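All remarks here apply to the structure that follows.
For this view, one protein chain was removed and the others were kept in their places.
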Amino acid sequence: MSDTIVSLPDQSTARIPKLNYLTKENGILSWLLTGDHKRIAILYLISITFFFFIGGALAGLIRLELLTPQADLMATDTYNKVFTMHGVIMIFFFLVPSVPATLGNFLIPMMIGAKDLALPRINLLSWYLYMAGGILAIYTMASGGVDTGWTFTTPLSTHYVNTNVLTTGLAVFVAGFSSIFTGLNFIVTIHKMRAPGMTWFRLPLFVWAHYAASILMVLATPVVAIAIVLVALERTLGIGVFDPTKGGDPLLFQHLFWFYSHPAVYIMILPGMGVISETISTFSRKRVFGYTAVAFSSVAIAVFGFFVWAHHMFIMGISNYAVLVFSLLTMLVAVPSAIKIFNWTFTLYKGSITFETPMLYTFGFMGLFTIGGLTGVFLGASGTDIHLTETYFIVAHFHFVMVGGMLMAFLAGIHFWWPKMTGRMYPEKISQLAAVVTFIGFNLTFFPQFILGILGMPRRYASYPPEFQILNVFSTAGATILGVGYLLPVLYLTWSLKYGEIAGNNPWQATGLEWQTQSPPLTENFTEMPIMDHEAYDYEWLENQKRQKEEEVASAG
Amino acid sequence: MSGSNEHAHHIVSPRVYVVILIALLIGTALTVWASFIDLGPWNPVIALAIATTKAMLVVLFFMHVWYSTKLTKLAIGAGIFMFLTLISLTLADYISRAWGNW
Amino acid sequence: MPDSTTITPSAPNAANSAHSEHPPYLRHHFESAEQQADAAGFAMWLFLVTEIMFFGGLFTAYLIYRNWYYPAFVAGSHQLNVFWGTLNTVVLISSSFTMAMGVWCAETRRKSGLVLCLILTFVLGLCFLGIKAIEYSEKIEKHHVPSFHYSLQSFTNPASDPEIFKEYHDKPLAPDMARHTEVYFSLYFLMTGMHALHMIIGIGILGFMIFRARAGAYTAGHVTFVENFGLYWHFVDVIWIYLFALLYLISRHGT
Partner (left out) sequence: MNQISPVFWEFLVKWLTNFALLPPEASKIAPQMDALLFFMVLVSLIGLTIVILLVTSFSILYSKKRHPVAVQVEGSTLLEATWTIIPLGLFLIMFVWGALIYFRVYTPPPNAMNIYVVGKQWMWKAEHPGGQHEINSLHIPIGQPIQLTLISQDVFHSFSIPAFRVKREAIPGRYTTVWFEATTPGTYHLFCTQYCGTNHSQMIGDVVVLTPEGYRKWLLESTSGMSLAQNGERLFASLSCAACHNARPDARGPSLANVYGAKLPLASGGTVTADDAYLRESILNPSQHVTQGYVPIMPTYQGQISEEGVIALVEYIKNLNSDYRIEQTLNTTDLPPGSEGSQRRPAAATGQAGQKPAAQGMVK
């Protein structure tokens, strides 16, 4: 066992602690009315997985349709609805809440040594809002779908489609408030609930990343809410704010929409970066290289992320001067991401690295996110943007960041904290296999799309010229593998709930406060208020703790 | 935990509230009066300046920000800053569009 | 940020209860009543920050279109009644004052004073909505509601609207510019409507609070709810102060 750090308690005697947050109360109502952040996190985890697989099924349909150049599997109309719902569900009901609402919800109070989030009822409300939005989205699909694209571009969405734009808009609006409340809750919690000794620069980087993402959620989401209200009113009452025939400017909608939706990509990726900081430190047994730089780069991404939204509109008729300014700012926002990548890389330097599943996902994240980030620069430079925007290059770029980055980080996090959440380990070999399958499937799916994009294949096409078929076939084949890669964790993680090995408090020998309590934790998280007397990622402190305990046991014996 | 001792529970005396109320009413009268005088481009400037003063009075005293922590002030500052960013960067596009191509 | 766990009394009379074991309103995950109040107040402020951004979208649209269609916005603005607007401002400022007094009453545990202040705020809020309704009905009569039989007559032929004409002597707008008054009124209804919606929500909560206050719920040391509602109410007031300036006042002398 020299190539692993996993230390599990003696399986013959180990038991899951009788009293924990899962067993404290029973019955469906004790879940639906819970104020416990950990239970809400589990509720989120279940619902998010559900929406992920709906979105994934839609993605599967898209890839199947694109297997052939003609629109033969479904009519173009249906295809449009499928990709719209894929976008809406994946973005608003999976990516935005994924890490924050599950892992963030579960871990932030534990990491800062609090008993719960500051506003438990608001936290529950935000889950209900999420579900209400999700049900509306499903209702939209059931009642004929919507075909505006997830961007709701006016005047298409206001005057030229007669599908369920209103219910979709309401779904997004409601989900938006869910995300606002989550972000608000995190900010208040991080400010007001830290345990004694938990200073800002002792916070795990996971918390820093969530803090930055929360700022974005709170400040950006309301703007998309008002933009959607305006679209809804324009559809129903015919006010003319975005209608060019009445003197409105359709581009104004895009300004308001991207004012949220660009920071939204940072809402999606920042928490993922937080996960990576935790895993990479734990599995290389080292403090994160340049802790302060990583922490501040999160905040820098959040702040600069606000000033770049118009790079989605370079060719759409905004002024050329604005193009210059926004292009320059976009280049600036790319730098903090580069800083992070290099800091993570150098965290490995002189570490003592092991390759458990979360670490494999982490490596996957670093490779794919680097590609995703660098291709973002292609699009941020105004010249190449002309050729590449609105093609599959864009599709590939944001899937590399969102799926290759965020989803990899999400899976890394789920695998990393699964023992803490459930008290049990998953089977290591098969989970490593799943990580590798996901990585291969992902690259096969999305790498060809970069080439398709450079060749000029437009996005959102149900049919395409035949010479693009071969790359599309590769992509569809990759999607199949990717699908397997995503199904596997669901299977073995579910299996592990009953049959997994008992994990003990700290299977990875990690330093975070969340690992110093039992797994699964108590409802109050800690038996007594923890006092933080060391830096984050202090492995020497952990060693000392262990030694002390051993000495205690020895002297007692 | 916000450390400072000048914390959120400072009780503002009613006298302050009355003074602020009077100031707000005077401000309202003033801004309406100013709007009846033709000051050319200065009309909007004065109206907005008075509105901002009034809003500041409400925020600082009715909403107790004068007595609250730096954190609250920072949060409000961030909100206003983002609001101004939204307006100024969007307007920057619209204004420079009229300059034509180069 | 130093971590102080010292408890400062939240109200003169609350000193004892804050130092005693646990006040009944203290939720289990907080260490102290002060921490709880702090967290709730800060959360309310963050929510108000989101509200700033929510209205921010509308303000942005307003500024852009005022810049584009200046004559239409001037003519549209002349249709608003400054008297009603001023009266409404006074009403809303007064209600803000009564609300602030209500918070003071709660903090100093004056139950009847609190109930009185809340009722006054409630009534003033209703007054505001009533006046707004009068203004809206004027617009409906003149067909100035966008896309509902919208009429350009007051703008293409100002003399047909003698009351307004007497005051402003507007020149007729060219038909294409007159059409853009619809954008002005769209934004007028959106902004004031969104504001009125916030008022209605506030008044609803006020009604609930009056009942609770009569039962003495807010005068036993736990005033967070009243304080936070006060913040909300004042915020709505601040929005109106700007709406009043932008919609009613700044275009009175424009041409």
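Note that the chains are named A, B and C in the order they appear, and that numbering of residues resets to 1 at the start of each chain.
To be clear about the criterion, a residue touches a chain if its C-beta (ideal position, glycine included) is under 8 Å from a C-beta of that chain, and two chains touch if they have at least 3 such contacts.
Just so it is clear, the structure is predicted and the values come from calculations on it, not from any experiment.
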item	value
Candidate in contact with the missing chain, chosen from A:Ile16, A:Leu166, A:Ala334 or A:Leu488	A:Ala334
Full-complex contact with the absent chain, from A:Leu125, A:Leu156, A:Val299 or A:Ile440	A:Leu156
Absent-chain contact - pick from C:Met53, C:Met177 or C:Val226	C:Met177
Selected residue (touches chain absent from view) among A:Asp36, A:Asp116, A:Asp147 or A:Glu278	A:Asp147
Where the missing chain touches subunit C, by residue	71, 173-177, 179
For subunit A, residues in touch with the removed chain	2-5, 71, 76-77, 79-80, 147, 149, 151, 153, 155-156, 159-161, 244-245, 247, 250-251, 284-287, 289-293, 314-317, 320, 323-324, 327-328, 331-332, 334-335, 338-339, 341-343, 345-346, 348-355, 363, 366-367, 370-371, 374-375, 377-378, 380-387, 389-391, 451, 454-456, 458-465, 467, 470, 473, 539-540
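We take it that only the chains that are shown with their structure count from here on.
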item	value
Result of counting contacting C-beta pairs for A-B and B-C, higher pair	B-C
Subunit A and subunit B: spacing of chain centres that average the CA atoms, whole Å	37
Computed distance of Cα centres, subunit C from subunit B, in Å	14
Contacts with 2+ other chains: residues of subunit B	1-2, 71, 78-79, 82, 86, 90, 94
Sequence positions of subunit C contacting 2 or more other chains	1, 3, 5, 35, 38, 42, 46, 49, 53, 56-57, 60, 64, 68
For the subunit C and subunit B complex, residues of the former touching the latter	1-5, 8, 10-11, 34-35, 37-38, 41-42, 45-46, 48-49, 52-53, 56-57, 59-60, 63-64, 67-68, 82, 86, 89-90, 93-94, 96-97, 99-101, 104, 107-108, 230-231, 234-235, 237-238, 241-242, 244-246, 248-254
In the complex, subunit C residues that touch subunit A	1, 3, 5, 27-29, 31, 35, 38-40, 42-43, 46-47, 49-51, 53-58, 60-61, 64-65, 68-69, 146-148, 179-180, 182-183, 186-187, 189-190
For the subunit B and subunit A complex, residues of the former touching the latter	1-2, 71, 78-79, 82, 85-86, 89-90, 92-94, 96-97, 99, 101-102
